[in-house]
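Submitted below is the structure of interest, expressed as structure tokens.
Note that one protein chain is taken out, while the other chains of the complex remain in position.
The chains carry the letters A, B and C, assigned in the order they are written, with residues numbered from 1 in each.
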Amino acid sequence: MLRIRCPFCGDRDHAEFSYGGDASVERPPLDHDSREDWYRYVFVRANPKGRHREYWQHVHGCRSWLVVERDTGSHAILGVESAAGSLEPARDG
Amino acid sequence: MPRSEREWLQSALAGRYEPGVRATDAAPGLSLREIVDWDLVQLAAWRGRDDELAGHIGSVLGTARPAPCTGVDADGLELLAVAPLRLWCVAPAGDPRLARLADSLDAAVGCVTPLGHSHARVRIGGPAARALLAQEIAIDLDPAACASGRIARTALHHVPVLLQCRDAAAGVFDLYLPRSFAASSWEYLLDLAEAHGYKLHPRAGPDSMA
Amino acid sequence: MKYSAWQLFRQALGGHRGWTEAWRKAEPKAGYDVIIVGGGGHGLATAYYLARNHGITNVAVLERGWIGGGNVGRNTTIVRSNYMIGGNTPFYEWSMKLWEGLSHELNFNVMFSQRGQVILGHSADQMQAHLRRANTMRAHGIEAEILDRRAVQRELPYLDYSQRARFPIHGAIVQRRAGTARHDAVAWGYARAADRLGVDIIENCEVQDFAFEGGRITGVETSRGTIRADRVGLAVAGHSSQVAQRAGIELPIESHVLQAFVTEPIKPLVDHVVAFGAEHFYISQSDKGGLVFGGDLDGYNSYAQRGNLPIVERVAEIALALAPCFSRLRLLRHWGGVMDMTMDGSPIIDRTPVEGLYFNGGWCYGGFKATPASGWTFAHTIANEAPHALNACYALDRFRQGHQIDEAGTGPVPNHH
Partner (left out) sequence: MGEQPARLADGGRIDRDDRRRFTFDGRAVSGLGGDTLASALLANGIHLVGRSFKLHRPRGICSAGVEEPNALLTLRGGARREPNVQATVAELWDGLAVTSQNRWPSLALDAGAIGGMLSRLLPAGFYYKTFMGPTRRAWMLYEPAIRRAAGLGRATREPDPDRYERRQAFCDVLVVGSGPAGIAAALAAGGAGARVILVEQAARCGGQLLAEPVASEAESWRSARLAELAGLDNVQMLTRTTAFGLYDGNVVGAVERAWDHVAEPPPGQPRERAWTLHCGHVLLATGATERPLLFGDNDRPGIMLASAVRRYLHDFAVLPGRRAVVVTDNDSAYPTARDLARAGAAVTLVDTRPRAPAAAGEALAGERVKLLCDGRVERVEGRRRVRALAVTHADGRTRLDCDLVCVAGGWSPNVHLASHLGGRPEYRATLDAFVPGALPAGQSAAGALVGEYATAAAIDSGWRAGLAAAGAPVTDPPFAAPATGALPPGPGPAPRPQPGGRGKVFVDLQNDVTAADVALAWREGYRSVEHLKRYTTLGMGTDQGRTSNINGLALMASLRGEDIPTTGTTTFRPPFTPVALGALAGRRVGRQFRPERRTPMHDWHAEQGAEFVRAGPWLRAWYYRDHGADVDRAYVAEMRQVREGVGMVDVSTLGKIDVQGPDAAEFLNRVYVNGWLKLPIGKARYGVMLRDDGFVFDDGTTSRIGEQQYFMTTTTAEAGPVMSWLEFLLETAWPELRVQVTSVSDQWAGIAVAGPKSRRVLAAALPGVDVGDDSLPPMGVRDAECGDGLPVRLLRVSFSGERAYEVYTPSGYGRHLWERLLEAGRPFGLAPYGTEALGGLRIEKGHPAGPELDGRTTLDDLGLGRMARDKPFVGDVLRRRPALTAGDRRALVGLQPLEAGEPLRAGALVFPHGQPNEGHGIGHVTAATWSPTLGHDIALALVERGPGRHGETVTVASPVHGEAVTARVVAPVFIDPDGERIHAEV
């Protein structure tokens, strides 16, 4: 059971979040016209065994999108920050 | 609110609400009540403008912005910090301050979204209140971890709800249920409540105790 | 040594001391014509068909641990060919045809049980989708039936037909030839049959790197030394990204964990493979008597061969929504397998940008049922340095071109397939 510390809501249960996939791939600017770059962004994954930066949305909580750093081998959560950046730091639930 | 509106208004729990006692022994462990005659508007600031929003709140209500996941009560009008950049203002229906908060918000700071019809609100008290909630909600409700005034948006059997701890000592909580799910979630809560026995009180306004 | 009832009888007289190794414990040679990396079902099947169909017998299968230790030994053993989208339908039907002769082909009883798969429908819309699937199968000469609610109740009386059902059963699509097989036996059967054709099966031999010469692969570096090879085929689903990376190949794949569940053994209760229609869930009963079932992925990248409680609970909820009489049955074990999840839910069997290096992976949920056809077509692709007609659609480059084979229609989100 993953427990994710939402920067706004605090320590919350797995069931409140939805997974958003790899956060390390950089989204090209909207007007960036390279099909190859968009292809790589949408389809190609490093899929590391170990540290993985990934998106989660606190969909049943404050609905913030978060960037979670998690070990894909042990499931240990190493860090959580808000995707938009501008929130106050993680606080206790 | 005007008489006509009362007649038009229909609770999401209509047809599923029969006050009375359901308990095997004399002492029901739960006291349940639907809270009615209240209104809700959401104030949201553009990113980076939340301090101005706080200022706006202060100027209208003379209260400071609540810390994340808490609520403050400005004599009857509750401000709930439900999400980054967002506040829910909950007050008895017709409280003029809601309109003032909404109308006087500078469009350069943020925006207003009326949400008064989007939830049903139920109050849960009694010795078994925490036990009932703990059947579904994975949040530590121990008074040490969840003090009076604390709020949490969380999940109740797949449904996003807002849980508010009104009185940690007495163990009284409010649940805001999304309107379209409310009837179903209510039926589910009553089913869970059977294990504890409950008294369902007649509907009443926000200031009524459980 | 040929397996048969007679052989069993003869060996019994000798106290079963005469049985020989199912496959040799081969030592790596200096080099091979073809090396298959990965001693799972697909790798072993590929080696077998290389020898059987293409006469290429100087082949080694290199397995990091013990053969059959990956998903072939962890899955819920369902075999079906009820696919709807172009490319999938003929491929999985060819696999089904191979399954139907597999025990004979391998002289190893893989217990392929064609007990039929029933996929329920819970709304008019869903029954329309089932109808398109059934019609597509029929038009490919694959038997398929549509059952109405009454017919389903006649065949599966223990499901929930009561008023309390949250998702009432409207009907079902049925493939009678679908069923289950004994998963370990598939790996062991292919290993034994390949071994008899001269293939070296080398366990406890981990491939750590690849050797190249002028952009062409020349061999592999293993925990047991360097081994030369003209061609190398990767069949390491679950860890494809990890292995391919060492050959400098990027993949449209994420690794996700899928859990499987088994109850205590009981006398026969579930006679088909049954799939719930309102959420992802499938169940059958093993010959030993346990109900074997599974549901959704845990839903986040993982290389841990274990799952978490939310899926355990969800799967139990669905089991009871399907059949309330399962409630008092006890869960005996649950475990996880690591899936290659591709961006369209379909596999990849193709050459790679590296000359002499071939890739087979991205099996998502579909790996077990595909084992024979996967081995058959991958062997063809390696032997002829070009794909077989059946796997041409499973090209590595299809995403760049837009040829997604998206049976679920959920787009490039691996954990939604």
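In this text, a residue touches a chain if its C-beta (ideal position, glycine included) is under 8 Å from a C-beta of that chain, and two chains touch if they have at least 3 such contacts.
Only a predicted model underlies this, so the values are computations on that prediction, with no experimental measurement involved.
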Checklist line | Residue among B:Leu61, B:Ala74, B:Ala145 or B:Ala204 touching the omitted chain | finding: B:Ala145
Check: In the complete assembly, which of B:Glu18, B:Asp103 or B:Asp191 touches the absent chain?
Finding: B:Asp191
Check: Given the contact definition stated above, which residue among C:Thr46, C:Thr77, C:Ser95 or C:Ser113 touches the chain not shown here?
Finding: C:Ser113
Next item on the list: Out of C:Tyr32, C:Phe326 or C:Phe378, point to the residue that touches the absent chain in the complete complex.
Entry: C:Phe326
Item checked: Touching residues on chain C - with respect to the absent chain -> 3-5, 7-9, 12, 15-17, 19-23, 25, 65-66, 68-69, 73, 86, 89, 100-101, 103-104, 107-109, 111-114, 122-125, 128-132, 134-136, 138-141, 144-146, 157-158, 160, 162, 164-167, 182, 184-185, 188-189, 203, 263-269, 278, 285, 287-289, 304-306, 308-309, 312-313, 316-321, 324-335, 398, 400-404, 406, 408-412
Checklist line | Sites on chain A contacted by the missing partner chain, in the whole complex | finding: 1-3, 14, 18, 20, 23, 27, 30-35, 38-39, 41-43, 55, 57, 59, 63-65, 74-75, 82-86
Next item on the list: Since one chain isn't shown, list which residues of chain B touch it in the complete complex.
Entry: 2, 4-5, 7-12, 14-15, 24, 42, 44, 46-47, 85-86, 107-108, 110-111, 113-119, 131, 134-140, 142, 145, 157-159, 178-181, 183-185, 187-188, 191-192, 194-197
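Here is the rule we use: only the chains that are shown with their structure count from here on.
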Note to self: Centroid from C-alpha atoms only, then distance chain B to chain C, rounded to Å. What do you get?
What the structure shows: 50
Check: What whole-Å value do you get for the distance between chain A and chain C if each is reduced to the mean of its CA atoms?
Finding: 31
Notebook entry, point to check: At which residue positions does chain C touch at least two other chains?
Noted result: none
Notebook entry, point to check: Mind pulling the chain A residues that touch 2 or more other chains?
Noted result: 15
Next item on the list: State the interface residues of chain B toward chain A in the complex, per the touch definition above.
Entry: 47-48, 68-69, 82-84, 86, 138-140, 145, 152-155, 160
Next item on the list: Could you pull out which chain C residues touch chain A in their complex?
Entry: 239, 241-242, 245, 250-255, 299-304, 308-310, 343, 399-400, 412-415
Item checked: Contact set on chain A toward chain B in their complex -> 8-10, 12-13, 15-16, 59-64, 82, 84, 86-88, 91, 93
